[in-house]
Structure formats: structure tokens, C-alpha cells
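This is the structure, below, for whatever I ask next.
A single protein chain has been omitted from the complex, and every remaining protein chain is retained in its original position.
== chain A ==
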Amino acid sequence: MISELTRGERRLALAVLTAVATFGLALAIAGRGDILAVHGGLIMASAVILMFFVIAGFYAPEPGEERLAQYYDTPTKAGVVLAMIWGVIGMGVGDWVAWLLVYPDMTFDAAWASFGRLRPVHTSGVIFGFGGNALIATSFHVLQRTSRARLPDQFSPWFVLVGYNLFCLIAASGYLLGITQSKEYAEPEWYADLWLVVVWVVYFSIYLRTLMRRQEPHIYVANWYYMAFILVVAILHIVNNLAVPISFGSAKSYSAFSGVQDAMTQWWYGHNAVAFFLTAGFLGMMYYYLPKRAGRPVFSYRMSILGFWGITFMYMWAGSHHLHYTALPQWVQTLGMTFSIMLIVPSWMAAANALLTLNGAWHKVRDDATLRFMMLAAVFYGLSTFEGSFMSIRAVNSLSHYTDWTVGHVHAGALGWVALITFGSIYAVVPWVWKRPAMYSNKLVEVHFWLSLAGTLVYVFAMWNSGIIQGLMWRTYNEGGTLAYSFIDSLVAMRPYYIARAIGGLLFVIGAVVGLYNVWMTIREASAERADAPDAPVVPALARSLQAGE
């Protein structure tokens, strides 16, 4: 990794790591007596460990000019592995908290092990850890291929990847320690949020600098989506996280917004985290890896355009459907509902464009589990966007809101769409960047596929049942005109579904573990082959460094 950086980049890396370590030290000192000190120490320790790596490799031979004739895929490789590891952790914690709802005393009397603290580890672990790393890894890969240009340098992709994972680490460890803003899917505190802004600016600059040097006249549709993901997530993140820390020596901050304005801002963020983190970027993946794997051109250029701009424009209005019948003014609720219903058009355009692309390649879908992952993802994308539009209708929402139906809907999207398109893309990209003819085992891809599908179906059906039963029990009246069920009655009725959900989740987690193993074995095969191949001294590099020294 270090040997791929130029000497100047190694110096830059040391300078940046020194700055980060100093920042961590400053936080630790300012936050002594507060829990912030733990995170200050964590940041400093991470930077110092990385400094050792850079120093150890500092005098390794520099990469030659021939690197510029190749795509730079090492950050993609690292990102794929990180995504799979975060996936297993995030999904595993998710299944753990699912069992907590069945056996609530599995907390060992420890604060960190209670549902409220573990749940954001699950949500952030899968959304940011698994999804985010997969997006960063695939975006670097797709960007270079569709632009026919190498990444602008070797240092900034590593800065983005490592910096982003530091953010994820601060987030997850913070929840366990009790550090949270309580804003759903934006729980990390002010210092983590500021750090993510820095990482994001560099990420965007990589995108722009590569596009500027592209050898293709047109920017490919996958890149539109990746760019929308980067840009809009930046807007959402900055606005929703505006807050005032109680001091620079404390992890705690107070949101700039309160009450109804805060609710609207939060769900404008929350729903568009779904749209631009969990949809746009993954549509970028779909628009590249699905046609590639199928060996078919994208079905319709015009549908790509209409779908993209429809999603970019309309999603930003839809957040208020999370607040039907609340203290939010009704005109905003109605606007949110209207745009949510209209969203079905661009969403289905994207889903249909993917499925119609497969025309002429359906025999491959039958034979190739990787392509089948992506096909099924497009199907679930269509299903869950339909369900989303349906649930945003005020009358439907009066039943579904606050119930497990919402949880089921989210997981139809998160498992069925986001995770499946990611696994499909990872199975496509891993042999590609490690220069292998195929994955270590196609059988295991097949096993993973069926585990994922079974897990998703069990999960979603359990939550549909529990959610609708819950909603109906809460609003059922006796003949005498009083409420028929106490809240605890509805809770008792949930138990079989919570067990079923936890089992469905377990199947999905096992699938992810199988996937991680398969990726790992593919990498081992690749490195074993490399180790076999050259039985000769590395003369060219030696000769070049001698020349440089003359």
C-alpha cells in the first residue's frame, strides 16, 4: 500500500497523520473529565498506528511512471473487504438486537448492551459501514472505467477510505459509550460530523478531478448517481447536523433546531439518506455492474435521464410523509405525500430500465447467481418503492406509522435492494480487480443468494404481519365504544413475529458470512498465484532507483 505512494505522497501522508494525531490529542486534553477524551485517544491512536506503517514503508522504492497506464484499484480492494467486514458486524448486531426483543434480559446488566445503544450500531454499521464502504469502493472502480482515466493521485483515495472508516469507528464506539445526538441515522456528535465533512470534500474532489481528465466525452449515468450521492449527502449532512457543542471539551451538543422545525429537518435528512445514500449511489452500481455482467447495453438512455432527474428533484420533497397527523402543518404533510406518490414514476423507470436491460440475457440470470443477485435487487427496488409510495398516503400511514410495518418496509429496501445489489456488484468486481477468472466458489455465491432471498422474505413477511396486527389492535374499539386492547396486549401479540424476524435476519447474516469467506478465499488464491509466478530478482526497480540516485 505504502509502496504505491510517491515519495511526496508519503510525506503528505505523514503530515496529514501528524495533524490528525494532534487533533486527537487536543480533543483528549480538552475533553479530560468527559467521555470525549476516549474518542480523542482513539483518533490519536489510529493516526499514530498508521504513521508507523507509513514510516516503515517510507524508503521503499517509488512506483514507476508505468503505474499511470493502469487503473488504481488497491483502494477499491480495501474498500470491498471493509464493506464485507462491516456488513457482517452491522448485520450481526442487527440480529442481536432482534433477539433482544424476544429475550430482553440478554444485556448482562451492562449499559452498552441494551437495545437503545446497540440499535444505532446496527443502523450505522450497515448503512455507513457496509453501504458506505461499498459505495466508495465501487465508485472508484466505476469512475475510472467509465472515464477511462486513472484516479488523480494515490494519496487522496486512501485519505477518503481510511478517514471514512475512522468516522464509522468513532460513530459505533460512541453509541456503545452513550454518545449520540439522537437524530436517527445522524447520531454521531459534532466532532465526528465535522471530520466527515473534511473526508467528503476530498471525496468530491477526487470525483471532479477524475472527471476533468476523462477520455470519454459523455459522463456515464452511473456517475450521475454517484455524484448526486456525494453532493446531496453533503447538503443533508451539514444542514441536519448544525449544532452547538456545550464546550470544546465535551462530546455533547444541542441541535440548532427544535420541535417542529427540527422534526421536518430531521426527516428531510432521514428520508433523503434513504434516497441519496441508499438509493442514488446503489443505482450507480446497478447502472454499471448489471449491464456489464449481462453483456447487454442499458435498455433506454431516455429512461435513465428521466429517472435520474425525477429522483433528484422529487425525493427532497418527500420527507414530511414521516410526520402525518403530527404537529407539522398539514400543508407540508400534503406536499410530502404528493411527491412521495409521484416518486413511483422515476423509481419504476430505473427498476424497469434495469430489468429490460436483461432482455436477451435471461439465460445468464438463470445460470449466474451474481447476475441473479442484481436482478432480484431491481425487483425488490421496484417492490419497496411501490410500498413506500403506498405507505406515504395519509390514510395508510395512520395505520402503518409507529408500527413494525415501517421496519419491514425499510428492510425490504435495505436487504432486498441495497444489500443484494451490493453483493451482486462485489461478486462482479472482486474477480475483476484481483484478476481472477471467477470467485473462489460459484456454489457459495449460489448458497449466499438463496440464504439472502429466504432471509429477506421471512423478515419482511414477519414484519408485515406484526405491523398490521399492531396497527389494527391499537385502533380497534369494543361495541361499547372503548379501546379493545391495552398496549401490552399488542406487545404480547408481537412475540411470534419477533422470533420469526430474528430467524430471517439470522439467515441473512449467515449469507453475509459465507460471502465474506468467499471473498477472502478468492483473494488468497490471487495472492498465492502471484507468489508462484515470478521466480526472478526484481531488477527493473533496482535499476531505476540507481538511475534516480545518479
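Please note the rule applied: a contact is a pair of C-beta atoms (placed from the backbone, for glycine too) under 8 Å apart; a residue touches a chain by one contact, two chains touch by 3 or more; residues count from 1.
The rule we apply is simple: contacts and distances are computed from a predicted model.
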item: The complex's invisible chain, by UniProt name, from "Pyruvate dehydrogenase E1 component subunit alpha", "Phenylacetate-CoA oxygenase subunit PaaA", "Cytochrome c oxidase cbb3-type subunit 2" or "Thiazole synthase"; value: "Cytochrome c oxidase cbb3-type subunit 2"
item: Sole residue of A:178, A:295, A:360 or A:496 that reaches the chain not shown, by the stated touch rule; value: A:178
item: Of A:117, A:411 or A:448, the residue in touch with the unshown chain; value: A:117
item: Contacting the left-out chain in the complete assembly, out of A:40, A:188 or A:336; value: A:336
item: Given A:148, A:302 or A:524, the one touching the chain that is not displayed; value: A:302
item: Hidden partner chain, touching residue among A:74, A:173 or A:406; value: A:406
item: Positions on chain A contacted by the hidden chain, ascending; value: 34, 100-102, 104-105, 107, 109, 111, 114-117, 119-120, 175, 178-184, 208, 211-212, 217-219, 224, 227-228, 231-232, 235, 239, 243-247, 250, 252-266, 268, 276, 301-302, 305, 309, 312-320, 322-329, 332, 335-336, 339, 398, 401-403, 406-407, 474-475, 477, 482-483, 487-488, 491-492
